[in-house]
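Every protein chain but one is kept in place in this view of the complex.
Each chain gets a letter, A, B, C, D and E, in the order it is written, and its residues are counted from 1.
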Amino acid sequence: MTSSVLDQLKRKEIVDLLDQGKRIDGRAFDQSRPLSIETGVISKANGSARVRLGDTEIVTGIKIQPDKPFPDLGDKGIFICTAEILPLAHPDAEPGPPGEDVIELARVVDRGIRESGMIDMSKLVLEKDKSVIGIFADNSVVDHDGNLFDACSYATTAAILSCKIPKWEIKNAVPVLVEDHESSPPITTIPVSITMGRIGEHILVDPNAEEWECIDARITITTNSDGNICALQKGGKNGFTVDQLSKCADIAISAATKIRERLKQTKG
Amino acid sequence: MTSSVLDQLKRKEIVDLLDQGKRIDGRAFDQSRPLSIETGVISKANGSARVRLGDTEIVTGIKIQPDKPFPDLGDKGIFICTAEILPLAHPDAEPGPPGEDVIELARVVDRGIRESGMIDMSKLVLEKDKSVIGIFADNSVVDHDGNLFDACSYATTAAILSCKIPKWEIKNAVPVLVEDHESSPPITTIPVSITMGRIGEHILVDPNAEEWECIDARITITTNSDGNICALQKGGKNGFTVDQLSKCADIAISAATKIRERLKQTKG
Amino acid sequence: MTSSVLDQLKRKEIVDLLDQGKRIDGRAFDQSRPLSIETGVISKANGSARVRLGDTEIVTGIKIQPDKPFPDLGDKGIFICTAEILPLAHPDAEPGPPGEDVIELARVVDRGIRESGMIDMSKLVLEKDKSVIGIFADNSVVDHDGNLFDACSYATTAAILSCKIPKWEIKNAVPVLVEDHESSPPITTIPVSITMGRIGEHILVDPNAEEWECIDARITITTNSDGNICALQKGGKNGFTVDQLSKCADIAISAATKIRERLKQTKG
Amino acid sequence: MGGRESTLVLLDKNGIRCDGRKIDEPRKIMIKAGVLKNADGSAYIEFGDNKIIAGVFGPRDVHPKHLSNTDTGILRCRYHMSPFSVTERKNPAPSRREIEISKVIKEALLPSLMLEKFPRTVVDVFIEVLQADGGSRCAAIDAASVALADAGIPMRDMVCACAAGKVADTIVLDVNNEEDQAGQADMPVGYMPNLNKVTLLQLDGVLTRDEYKKCIDTAIGGCKLVYQIQKKALTDKFFENGGNQ
Amino acid sequence: MGGRESTLVLLDKNGIRCDGRKIDEPRKIMIKAGVLKNADGSAYIEFGDNKIIAGVFGPRDVHPKHLSNTDTGILRCRYHMSPFSVTERKNPAPSRREIEISKVIKEALLPSLMLEKFPRTVVDVFIEVLQADGGSRCAAIDAASVALADAGIPMRDMVCACAAGKVADTIVLDVNNEEDQAGQADMPVGYMPNLNKVTLLQLDGVLTRDEYKKCIDTAIGGCKLVYQIQKKALTDKFFENGGNQ
Partner (left out) sequence: MGGRESTLVLLDKNGIRCDGRKIDEPRKIMIKAGVLKNADGSAYIEFGDNKIIAGVFGPRDVHPKHLSNTDTGILRCRYHMSPFSVTERKNPAPSRREIEISKVIKEALLPSLMLEKFPRTVVDVFIEVLQADGGSRCAAIDAASVALADAGIPMRDMVCACAAGKVADTIVLDVNNEEDQAGQADMPVGYMPNLNKVTLLQLDGVLTRDEYKKCIDTAIGGCKLVYQIQKKALTDKFFENGGNQ
């Protein structure tokens, strides 16, 4: 928990470069790292994706199975999102139950999917109030080089877009699988999260691990296909001015467009 | 876990005063601290009470809901009592699962209610062996200045006395709430616990935190409205002679009377 | 975790003796410690055994109760085996959830029973896919002087052989106990585990605690009544040559015979 | 969120909300500082039907020690709901929701504290929700910031928090529970009024770019109202009750 | 407690109880000291159908160290039931009941031990209930006190324990399981016979002031019977088996 002399030198180097308009890895301030998306990588899952965002790598699997609805939400399917930073992903990652960082990560990714209405959950009801389809999205962080929010968000979105939903019929009050009747998920929009870090007055899109260490504050802004904002999460040890928040919104809306096009290609 | 010089001086001061027949806060040996009882403080609960006993403060809420009966007790409702010493209640209180002190606390409070037969549990059956009414009493210790046993006991008792039990009817084997048909709980007696500490030969009713630190042994004696003894719990690092136990019983029966009158006022 | 000078001297003594063909307690290399088996020691259990293997002592109880079958195994009863090294069994044993050693222990004992087919699980079905008989074997290690694998295995086997299975009938989809209709368990074979330690080139049957500390590698070989091998578990910080593994199998098959005779006497 | 069906009239033709408030009117707020004996600082808030206590201990030694930082003090925060605080009895173990809220509250308060003055120490903020209503995380921050001031922790600013949201296509201040369930968006905002910085920002629901801006501005307006109440609570404690406690 | 219905005749007209005992007669008790190889001290007790082992380690170093006390040794106690010890299989994880009983047993034994002689150390008492019957906490204390003596821990006195109770409106010694279920009160008592102090006292059920006194006296009578059996167990260990162990 102590910032060493080395860390302080690194921070100084990063900030000095920023003041000259440069990022340490040569990207533009509003530029994400190279994004690779591969779907269908886990054939035992109903949907899956392997996403690399720079050197951050995620494998996400979707499992779909009948479940009971949440109380008072008997006309909606279930969506549950988890994350684990595998201990092989980083020297500081430890096995065991998720800490607050990982819980926040999973909940932010979850909220982006849920609040955007990406999946039409009303189409996932087998028998109202009794039996619905549950979608589990589990994110395994395989290599951690910063900005897990966006990497997990893209991996989850891509895995959902590529998944096939099995068919169940209710027989004697029990859901029974109908073989060979898979369908595409009922997608209404494609949410894209853009996470930005503030270092001094600079706003950086998709900070890598070295930049992440220097962040004063961060914000994740998720937008839907209409360019509207559907989820927000501020974090970090400092805050944002209202002007900075306005700027972040503009950046997020703009930066999301290209990534949404990439995600659309995984569809179908 | 080390008694500092300061603690030893404090103990000497307390014992010296006791030898002169005085308590550190001026009370008589058989006198409880000022007791304030406020009910109905949590409108979302079915019953609630905020109790201050000196500077010890408890907020207790009652939640009532249909439940399955315990095996072999299909003709009785359920009563479950928990306690938590909130970490804001004391510098040494830590968040997390309850330790042995808190488990003992909850079980002693529970036993006073249960063994006195305060609530006629046979009146809380919806369908024998299948469905009964469950009463949950959760004690949140907000400020800890000693003798949580009595403070939680009074708060739980007051919350029960002031609670309203919703009505359920069994329809198609499922309990269904009947709106606007609340009733008072089936009360048979009012248990009152009196906790006493022994310091040397002195028996002190309702020790505060400073006195609690000096206790050789303690005993909680709960009596019902008939003046009979319905629960006992000895604790502490030493014991009692039989004569001391006799004296404690006399004190407990006597001291309970006034407090029972206070609790009765919360009824209805 | 540091081997003291004393430990090293002890190890030297043990190895020097082995090189002279002697074990520290005078046994032959392929000789188990004295085995005492007492059944019916816990009358509240459906079966029980107290086993001493040298100074290692185990008390095992069998509980039998109706349960749901495992998914996809609706035509088989359930067998579950646990172990706990009681904290009174050894100065290093700690209370709390089982560590990897104890989990391995329970699973090795479980596998010996299960893979041998000792109990004909297909005879333990009350209603296919809905309700089966569950057998729980819980091993409490009371004194730990090495080789818990064999001691727990013999105790579990003896407890099963001596148990009586109550009778249940399905009435209205619920299993109902039929009093006074107990039967013997459907036994097909008697598995016997033989655990061997390798110290240098020496293979020692049933190492005691002192020998256990010096082991390079260990192997547990379980054989059934036909003399066939039905479970294996290699452990320890080193390995075995193929020749050593052949020798171990011969020893295990031979050494099991006498112990199987002892176990047979507990039957019925 | 996102248009659950309801027969509730969220906003009538006179611009009056389901609980009788105007669109820029917060619910009733009451804050009292210094309510606990043992805590180094404390505050109690009623914000609508929220009833929340915050208690602060520190700066004090860190246990376990490896969590301490030689450069600065650290902040720990626990947001916890009593089992009886909500309609259905809540399991006392902390939920994932409570753990996330604890973290965002910590990061909302952190910018206001001069913890660098107390290296190797910890300040603990414990928040207990005795009764929960819409906007409990904002109310929790409001109480916690007063409790931190009451504990005498050196501060750069107060943190005040209030939500704004979108209800019946209108941006309104301080979304209540019914509006949160039936409305279109809820955006809790934490704000340092003198340093003019947003330290908490979350969103459930969908907003256009313009609504986003308007929502932030509306919420900050609410934060400034809260700030006056926070100041009054501290003044009342130190000048009215200060002498005899 | 409190009059559960039953057709069981708890006390017949000749004053004979449901298991054939007189009102002041304890169940069969057998104690053996020194039954374990690894423990520093140990004892096994059969008390009615209770079958319980106690093992003692210490005085020894405390882990984790922050639990140690520079002024005195500490006592830790674990009362645990094997899964097969009761009619329905018990989950091996300690229940709230086991945790409370561990604590009251610790506080029943503590007055008898001279732990102030061993600052910074711990004495661990581990109790395993292999088979449970009525009065298991008393039987556990009886075994644990013998195990502590067997371990050579300096003691001021033995602690002996026995319950008394109210059955069919009569105060009786050593309530058994059926009497506990169908009877009116059960009062476990722990007692130091030479120092004449009660170190364990609990009660389930209802007693008048006079019955309370009579119950304590009756239980102490039982404790004194147990004391003789404890002494014999230690004598047997040290004089009969002492030489060859």
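One rule holds for everything that comes next: a contact is a pair of C-beta atoms (placed from the backbone, for glycine too) under 8 Å apart; a residue touches a chain by one contact, two chains touch by 3 or more.
Computed from a predicted model, the values in this text were never measured in an experiment.
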Chains in view touching the one left out: A, C
Residue of C:H90, C:R111 or C:R260 touching the missing chain in the full complex: C:R111
Residue, one of A:L18, A:I37, A:I62 or A:I165, that touches the chain absent here: A:I62
Residue of C:S36, C:S184 or C:S246 touching the missing chain in the full complex: C:S246
Interface with the unshown chain - residue positions in subunit C: 1-3, 71, 100-101, 103-104, 106-107, 111, 115-117, 219, 224, 227-242, 245-246, 249-250, 253
Touching residues on subunit A - with respect to the absent chain: 41-45, 48, 55, 57, 59-63, 65, 82, 84, 86-91, 95, 97, 136, 138, 140, 142-145
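Quick note on the criterion: only the chains that are shown with their structure count from here on.
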For subunit A and subunit E, chains touching each: none
Contacts common to subunit A and subunit C (chain labels): none
Chain nearest the overall Cα centroid: B
Furthest chain, CA centroid comparison against subunit D: C
Centre-of-Cα separation between subunit E and subunit C, whole angstrom: 32
Geometric centre distance via CA averages, subunit E-subunit D, whole Å: 52
Euclidean distance of C-alpha centroids - subunit B vs subunit E, Å: 26
For subunit D, residues that touch 2 or more chains besides their own: 88
Residues of subunit B whose C-beta touches two or more other chains: none
Chain contact topology (line, ring, star, complete or other): line
Inter-chain touch pairs (all): A-D, B-D, B-E, C-E
